[in-house]
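For this view, one protein chain was removed and the others were kept in their places.
After this line comes chain A, so read on.
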């Protein structure tokens, strides 16, 4: 297994290098100029040219690339062109809101989604199944911003129970932190609940039709034991895969939810950086998230062994 993990880690580095080259070239080939964004709407060409020179944007592309790679190898992810702050510092500011939202959303989605999926599979074709299937379709199809504004209107503007927007760090108090995340979590969670419920249902239906499940019923196993001890464990691999992919997606940033609830997360950081052509931020975030994506997938692959002993690497 150690060899397998090593191979995967090496492949992670290879993926990051490829993403780095691709992103670097893509950004330089796309129209746009960070110097012009700094200089402002009514700036003259002379002013823009001065800033461009100062930022080193007039250097040939290979020179810029070598500078960047050299800095990266030394652990320096660069400095934001616009904010003038180290990229890692900006990323660390944005990581807590993104991680908080991702973790709470996954807790909500896995708890409810798996329960709904098991319930729907257990009562497949019945009234409960139809209700839960309908809910899943709704969760998929209603856009996040519609759910978000609906919740904001009722729970923040009308009743004043919860805040409209913003993020309070956990260090300022768990209660305030949690309150600011309830609406974004529910908004974002509905889609993931639907997704996980659908996958769980399909996977459970497949397992429930297996011969060994019929044997369990014949031996008098209770519904609870049948569903949770036998079926769910065997249906776990696809569910775990979906949870892993979903979590990685959430870490990459969920721009619409972050925008609607004004959460200063990684998604908004990247979008702002793209709008302003802040190359160091875009490059660093994409490289780090690609690495994180691969690592989360590796963790999921390794976790398969815990729920299915037949799997070996």
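Assume contacts are C-beta pairs under 8 Å (C-beta built on N, C-alpha and C of every residue); 3 or more make two chains touch, one makes a residue touch a chain; residues count from 1.
Following the convention adopted for this analysis, contacts and distances are computed from a predicted model.
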Tell me the UniProt name of the left-out chain, picking from "Sarcosine oxidase subunit alpha", "Cytochrome aa3 subunit 2", "Peptide/nickel transport system substrate-binding protein" or "Iron-sulfur cluster assembly scaffold protein IscU". "Peptide/nickel transport system substrate-binding protein"
Among A:90, A:104, A:207 or A:251, which one touches the chain that has been omitted from the display? A:90
Option from A:64, A:133, A:241 or A:259 whose C-beta touches the chain left out: A:259
Looking at the whole complex, which of A:11, A:54, A:141 or A:222 touches the chain that is not displayed? A:54
Need a quick check: the contact residues on chain A for the chain that isn't drawn. 30-34, 36-45, 47-48, 50-51, 53-54, 80, 82-85, 90, 93, 149, 152-153, 156-157, 160-166, 175-176, 179, 259-262, 264, 268-269, 272, 275-277
